[in-house]
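Yeah, one chain of the complex is gone here, protein chain that is, but the others are all in their spots.
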Amino acid sequence: MIFLKIIHFISAAIVQGIPLLFGATGEILTEKSGNLNLGIPGIMYVGGISGIIGGYLYEKAAPTPNGFLLILIPLLASMLGSLLMALIYSVLTITLRANQNVTGLALTTFGVGLGNFFGGSLLAMFGESGSIALKATGAAYRTKIPFLSTLGWFGDLFFSYGFLAYTAVIIAIVAGIILNKTRVGLNLKAVGESPATADAAGINVVKYKYLATCIGGVIAGLGGLYWVMDYTDGAWTNNGFGDRGWLAIAIVIFAIWKPKLAIPSSFLFGGLYILSVFIQVPTSWAREIINMLPYLVTIVVLCAVSARKKRENLPPASLGLSYFREER
Amino acid sequence: MDNVAIELRGICKTFGSIKANNNVNLILYKGEILSLLGENGSGKTTLMNMISGIYYPDEGHIFIDGKEVVISSPKDAYKYKIGMIHQHFKLVDVFTAAENIVLGLEEQGRFDIKAAARKVKELCDRYGFVLDPNKKIYEMSVSEKQTVEIVKVLYRGADILVLDEPTAVLTPQETRKLFDVLRKMKEDNKAIIIITHKLHEVLAVSDRVTVLRKGETIGSVATSEATVSMLTEMMVGAKVELNIDRTEPVNPVPRLIVEDISCVNRENVRVLNDISFVANSGEILGIAGIAGSGQRELLESIAGLQHLTEGNITYIDPENGEKKNLRDMTPVQIRDLGVRLSFVPEDRLGMGLVGNMDISDNMMLRSYTKGRGVFLHKKEPATLAERIVKQLEVVTPGIDTPVRRLSGGNVQKVLVGREISSAPTVLMAAYPVRGLDINSSYLIYNLLNEQKQNGTAVIFVGEDLDVLIDLCDRIIVIGGGQITGEVDARNTTKEEIGYLMTKSNGGEQ
Partner (left out) sequence: MKKERKTREPLVHITKRATIPLWKAILVRVVAILIALVISAVVVVVFTHKNPVEVLRAMFNGNFGSARKVLFLLQRTAMLLCISLAVTPAFRMKFWNIGAEGQVLMGALAAAACMFYFGKTKMPNWLLLILMFAASLIFGMLWAIIPAIFKAAWNTNETLFTLMMNYVAMQIIQICVSIWAPNGSGVMGHINPTTYKGWLPDVFGQKYLINIIFVTILTGILFVYLTFSKHGYEISVVGESENTARYIGINVKKVILRTMAVSGLICGFAGFLLVAGENHTITKDLAGGMGFTAIMVSWLAKFNPLIMMGVSFLLSFLHLGGVQVAQDCRLNESIPEIITGIILFFIIGCEFFTRYKLNFRSAGKEEAK
């Protein structure tokens, strides 16, 4: 039935879009402070593998794991891992004023390496063989809302996801409110637009940049956690997360730096990511063309925004630049 | 004394090898307007940046209400109720006026931008400002932006206000209005410092003057006891006698004819409006005007860097009298026409020279395309660099030193030296002595005079009216992108030029 198929497709697109949404929201917060963090893909890998490590150690230590701890321990581990990664970036670019592009790329190299290394070696390090599959943790993360998720197509569409999916949407909405409706958001945007102005207005530029980058990093890392725990059910495959981190950065542009728009954009990109599976394209090359669409669309948006020059839609004015108060 | 708002003692600040402030002392009383007077580069802005927390002093003490304080960030400055209005406005372009005003404030309670906008409105009404709190900064004129800055400082309840060159961008009417506001604030017992190098403003608005020269305090006097000549002397050192040898024009014939040119800037504002004049060979033509009246655009139009919407620029070749149209030509095309046009721009290190390149490579900027082949010919520029360093006594470790490491005067010598090395037939110089000490300034004047005697048409944009009157043969005055008058430099007064400078803006209404 075509209707159910569409519902199924949308639901799958949302599942695909959730990691992207985490990454995009995290990067928007970071970029609003003027930091272009190209290390987000690396951070998302680390967010994933840290969760895996936490879950693995807990499952190993507790023969009868507690459902609550099954969620909490990987969650905290993931957040800690992402935070450390974001801190590396912050120290280098904010305190040491290093080039943001180079630092970001190095961070991604490092993070992807770290993810794949532990993903491939964790069991070997504990003298086990095979590949990582955290069944209990995965199941805990995939717990659906009882009763509501069984409401037929309605339940499938709205209530068939693990709690992290709802968290992603809530974080994006909250981020949007903070940016547009609060003093903190106003100050943060000022830091990204013109750090000298913000500084002269008494805003602690360094503190804002650190906080935005670190919180952004942790949020992005949750995308990695969602991927390994919910989507792949507690299993790790090397490079399995693919280039979704870069796609998240693309969404930031596509959503013109607005978390609110990042929500539908992520689902749209998630949909494009799996569209080829659903519409049963006859040939594989046609499938690859569809897979190319997210990037092409992003380029078009980037060009359109820069051509229209509407000031509010442009990237934060100081994006990519480091700030030194006594610059002359 | 209870009445002291802020006191600075022994402030020192060094940038690299430059001592910007050396043992500076300053006292500001409540309910007074103090002028901080000094030439460009005398360390006024640096000093004020230290009380507003932008810079941190290397040495020295700051006292507020008799207690020593440490101001290590702008936030500290706000805590002590110090507010500074910077010359280059510190505003976020994509924010509204109200958003800029409340930026960084740590008020209790819910964040309510609408309430803030109402409060801004009330404040404006009290001091007589006209300001729409919901207008975006990028849609505003300069004077509106300045209003936002002032309101921002008042909104934060500042008791000590510092204004850095606030009138540079204002029309005379706006200046008068600003001064009224300052007087009103003074009545509220606020302490105000206004940084300036314009003597008539000092006399018009302030109660007391403190003078800085080369980063040191020279002294303070009450405005009522001050005279122009006395302040000038304090500002520039030894009693200044502007003795520039002005020779008679050498065989003046029209060299450059500018006819009815107009142009608009990126924001679509008309920055040049129907400008016409003739620059003669063997003559120095002065251009006077309030900063930002279109001087830069005018010179850039002639140099081929601005797109004109109307008008013509014609060059008359001294060899054969041939007329050449320069409108909408690029600098390269102008050069290819055989027009030897030299230009000393206002922004030396940002436009005239490349700071990170050495003197020799900077010599090449104008000539690197010369010579055949795809490779650079580095020998000639090196010789030229050696020659300029020697002839103009440039103080530098060698010709392979990056120019950004040279002092302001030496940077200018390198730039002017290069520009006159090509034996120009037209030489344009924008504020060539800004920030230079007296000796370097005189060297530059002499170089310009030398060019005049060689039969070059010299166009000199200046800000110091005494210099303009003593150096130039004719002076055209521009205001608001229009020519407001032309005078014979030998038979004019500062008052006459000053009147012309402020005329146009009034005449527009």
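For clarity, chains are labelled A and B in written order, and residue numbers in each chain start from 1.
Quick note on the criterion: a contact is a pair of C-beta atoms (placed from the backbone, for glycine too) under 8 Å apart; a residue touches a chain by one contact, two chains touch by 3 or more.
Just so it is clear, the structure is predicted and the values come from calculations on it, not from any experiment.
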Visible chains that the absent chain touches, using the contact criterion stated earlier: A, B
Omitted-chain contact residue, chosen from A:16, A:50, A:78 or A:108: A:108
Residues of chain B (touch criterion as defined above) contacting the omitted chain: 15-17, 56, 58-59, 69-72, 76, 79, 303-305, 330-335, 343, 345, 347, 350-357, 361, 364-366, 368-369, 374-376, 405
Contacts of chain A with the absent chain, listed as residue ranges: 36, 38, 88, 91-92, 95-99, 101-103, 105-121, 124-125, 238, 243, 246-247, 249-250, 253, 283-285, 287-289, 291-292, 295-296, 298-299, 302-303, 306-307, 309, 315, 319-320, 324, 326-327
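Quick note on the criterion: only the chains that are shown with their structure count from here on.
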Complex interface listing, chain A residues touching chain B: 181-183, 186-187, 189-190, 193-194, 196-204, 311-312, 317, 325-326, 328
Sites on chain B touched by chain A in the complex: 15, 52, 54-56, 73-75, 77-78, 84, 86, 90-95, 99-100, 102-107, 111, 136, 138, 152
